[in-house]
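Every protein chain of the complex appears in place save one, which is left out.
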Amino acid sequence: MKTYFLPQHELPSFVSTLLQTTRVIGPVAKKHKFVFARLASADELRLDYDVTILPPKKAIFPQTQPLLKFSPEGYEDVGTPQPQILFGVHFYDVKALDMLDEFFTDGHADRRYLDNREATTIVASSIQHINERAFFASVGADVKPRGHDAFLTAIEGGYVYEILTDKGEALIKHGSFRAATGDEVSSAYAANAEALDKCPQHIYHSTREIGRRVRAAFGRDEVWDELAEKCFSCGTCNTTCPTCYCFDVQDKWNLDQASGVRERTWDGCLLDDFARVSLGEGATDNFREKAAQRFRHRVMRKTSYLNEKLGGPACVGCGRCAIGCVPDIADPVRIINRIMEG
Amino acid sequence: MTRKINVNVNHVTRVEGHGNIVVNVSNGKIEKCEWQVPEAPRFFEAMVRGRHYSEVARITSRICGICSVGHTLASVKATEDALGIPVTRQTIQLRRLLKHAENFDSHIVHVLFLVAPDLLGAKSVFPLLPTHPEVIKAALRLKRFGHEWGSLLAGRTTHPTRVVPGGFAELPTETELATLQERLINEVAPDINLVLEVVSSLAPLFPAFDRPTEYMALHDTAEYGLYDGCIQTVMPDGTKEQWKVDEYRKVTNEYVNSQSTAKWTRNKLDSYAAGALARFNNNFQQLHAEAKAVAKALGMTPLVANPYLNSAAQVVETVHSMHTSLQLIDELLSTGLRQEQPGLPAQHGAGSSAVEVPRGILFHHYSYDQDYMCLQGDCVIPTNQNHANIQLDFEKLVLELVAADKSEAEMELALEMLVRAYDPCISCSTHYLNVKFVR
Amino acid sequence: MSKPKVKVAFFDFASCEGCQIELTNLGDTVFLGLLEHIEIVEFREVMKETTSQRIDIAFIEGSFTREADRPRLESIRARANVVVAYGSCAATGGINALKNHQTDYREFVYGKDAEMPHLDSFQAQPISAAIQVDLAIPGCPIDQAEFARIVSDVLHGKAPTVPNYPVCVECKLRETVCRYQSGDHCLGLVARAGCGAPCPADGVPCEACRGMVDSPNQPALLQVLMEKGGLSQLRAETKSRLWTARFRNEE
Partner (left out) sequence: MGCNCATTERNIYMPRECLITKTRQLTRTEKQFTLQLKDGSHFTYQPGQILEVSVPGYGEIPIGVASSPTRTDSFDIVVRTVGRVSTAVNARNEGETLWIRGPLGNGFDLNKLRHQRVLIIAGGLGLCPTRSLIQYILDKRQEFRDFKLFFGSRSPAEQLFTDDLAAWRRSPAVDYQETVDRADANWAGNVGVITTLIDRNEIPRDTRVIICGPPIMYRFVMLRLDAIGIPHENIFVDLERRMKCGVGKCGHCQINNLYVCCDGPVFSYDQVENLEEAFS
């Protein structure tokens, strides 16, 4: 499809116009970090962000989401979502959303996810600042992002707006776009290539080799014990990960004590009780009792278990887990390199 | 007149913490008339030892859940004094706004949930639900508002999070402050008017009883003293005297009374009073005009010597806080809020502070070592300061009641109402002794 | 459908009564909403009425700190179908347990009067040290939303869940900038969640007021407090005492 150009100074009015009719979620500053949040005004938008605390998946698969409503009469479906625009998503997060699309469609299509997904227009954006823990250039390099509707690349003097879908096309009437010149398109190409070149952290092995060797290291307890020694089972590496999607389900009554909601909340396989079952009479059994077993499970999921289904690893190299893990042991780069070195 | 009266109210209700009243009257003679406090001792002053200065307010805030904003402010102020931690004018203004929130919040609870049922002849607020639904709903709304107002500044009102030595860990946004102001005008004012109507209709029901005493409160040149200032007392004859805050031990003179079971305080007389009425009597001139108008409508001009009217003084202060806060917010918004890092220690040593909490003047004092670890703490709590005064009020009141030939039940209610008027917050327990110990 | 209302009573022991205050903060909608389903039969702080009838749910606030309180606790247990220890003081010993690390606290606070018998107060203990407790909800103060949810669960005879994961989970769900990334320290790594992580969101560290999770990684905590939080060894070692004194296996 076509590629357009939006002059630098026109971005605010473009976003403002979008805001007038639609909910727009984009990166904004929070202290010295960034988060995706509903924009109240265009000037909050910070396309120069490096990475956000939580990934933009929360706009589609929210931290807590109702699955059903219930009342004394039984269960009832929840309403359908309003359209929204997810603005300024980096390509690695688009790749992660592609994976979630796959998971939630596979087998049983999860309408609670897909309805939100379909109501969302995703405008991806180029990476202007790179976090020091990022390694997006060296994981799943042959898996290309595809779920976005348009891609905005910052270049000298403005933005190149590449359209991928009709939804992406539909937005241009709200801004002062003009067709991009060949030079502008190649500057955009160069800017995105440069982000890959400058990506600071590296994994040096192929997905296939990592998948095979990490899987083979399953039984090397001493390695996992060593890697997970300082693990707090805090689940930050799950919670901040754009490709994690496990959840818990709980029922809650409304104040009338008769109706309520069944809702799901993000869960994490690193949490102590994730695989705990009740056996009755207060007894329980935990299928991953030790922190090291849970730590290993996550690494397996990111590097090996899902590769066949996804055609690549279930990690997009955003570096969020590395940034968030207080004892700094969750970084896939270090874990993989440690295992690969034997 | 041969009459034996036994009033024994175990755990006076609708007050914070536990207090007992024991009165034995035989043949018109008072054999025993005691106000006892059996609250379990909790030893906060020992617990702060060895803790880092950043943790001390978090600990002492837990002395009392209802005055936890006040304890936190007193604590950080004493720590700032001891460690030479600077605070900005913005911090002071925000803390003042927070102080108003706490007094507003607490006064609403006290007057509407704890005192009003007495005046309406109910045992608690619950039977009033069907009879006075609008007032109760307004009261719950105001209470919730007070909580949200305080939370906006302190993070939460029970054990504040954002208030730290040197300033605030997190600030409200300007939009939030502006919304607060709008809500004060649009939501709170109508509810307060409703409350004022009810209170003025009930005012004649406050028992008539006078006992002039010494009244102690913070006095500040800048405003009606709540957040800062010097110690001031006003005597029954209207004379005032002032002391510096670090002289607080000189005016409180804590002592163990052999007849009673709690540590008491006294200054120039055998007892003094702290609280809304003490503030009113000391600083009436500095009240907001709207508050003065309410006082006038309630027939109150200083010196007011009827302790039952402490609740009325709280109503006056509620109006004062509401109006003064509107001005404070205007001021804050006109200069704009700046993101500031909390100030840091510049020295070590000892320091004191005083803050007016809803129940009266509160003193904190700490000393720190060179690593800013706490060496010792001392807290003198307003409810404690009122014990001697309550006891002396009791002695006079019981005589009057006996003379008026009141029944046991009437006496019990009058005494309970008196205790409640002081709004005692007995869980501020650092200095409490046990009731089981009666000689 | 007018089901008989559930009879609820509130009692307090050594505490600041802040948890009760939190209940009055629920606001008119929630508070009056709950009153549609429960009848408060005893609540000394706001009412004079008491009851001699059976209580469906007894909420107990405050720690068990002296033998003198045992009979009162036992009588509550005998009268109540469900006993809920609410607030950290009742659930874990709370802040009161900080003194359990000291031996001279009486002398320190009361000086020469310290030997008076009424000052007798032993180590601060959870209510469960005196009577059988059906449910313990920590929190200093309790979280209003959690309280409303738990009342609703108990009304339906469903055992409420108190999370066994660290505060970091809730902190991340609300996207708070981690204290460790602002040059501070934090106990959220080992602290039991359920509060919604208000402290880090307000710019102060989590002090683990709800106690720790079932299996806290304490050696790693010490290391992190020193290496990432910049605490001295002494402060790191005593850091978790504020609310979790009873859970550390110290000599």
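Order of writing sets the labels: A, B and C. Residues in every chain begin at 1.
Here is the rule we use: contacts are C-beta pairs under 8 Å (C-beta built on N, C-alpha and C of every residue); 3 or more make two chains touch, one makes a residue touch a chain.
All figures in this text were calculated on a predicted structure; none of them were measured in a lab.
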Q. Which displayed chains make contact with the chain that has been left out?
A. A, C
Q. Any idea which of A:174, A:212 or A:262 touches the chain not displayed?
A. A:262
(Q) Among A:10, A:44 or A:110, which one touches the chain that has been omitted from the display? (A) A:110
Q. Where does chain A touch the missing chain, residue by residue?
A. 67-68, 70-72, 74-75, 77-78, 103-104, 106-112, 218-219, 245-251, 253, 260, 262, 264, 267, 269, 274-280, 285, 287-288, 297, 300, 304-306
Q) Residues on chain C that touch the omitted chain in the whole complex? A) 156-159, 161
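Here, only the chains that are shown with their structure count from here on.
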Q | More contacts between chains, B-C or A-C | A | B-C
**Q.** Inter-chain centre distance, chain A versus chain B - centres from mean C-alpha coordinates, in Å
**A.** 51
Q) Once you find the CA centre of chain A and the CA centre of chain C, what distance in Å lies between them? A) 36
Q: Calculate how many whole Å lie between the centre of chain B and the centre of chain C, each centre taken as the average of the chain's C-alpha atoms.
A: 25
Q | Residue numbers of chain B (touch at least two other chains) | A | none
Q | Shared interface positions of chain A, touching two or more other chains | A | none
Q.
Under the definition above, what is the set of chain B residues touching chain C in their complex?
A. 11, 13-18, 39-43, 45-47, 49-52, 55, 58-59, 62-66, 68, 109, 113-114, 117, 123-126, 129, 137, 140-141, 143-144, 147, 155-159, 161-162, 164, 168-170, 256, 261, 371, 376, 427, 429-431, 433-437
Q) Taking the complex as given, what residues does chain A use to touch chain C? A) 30-33, 35, 53-54, 63-64, 229-236, 239-240, 250, 252-253, 255-257, 265-266, 268, 271-273, 291, 323-324, 326-327
Q: Report the residues of chain C in contact with chain B in the complex, numbered from low to high.
A: 12-22, 24-28, 31-32, 35, 40, 43-49, 62, 65-66, 68-69, 94-96, 98-99, 102, 104-106, 108-109, 113, 116-121, 140-141, 198-199, 201-204, 207, 232, 235, 238, 242
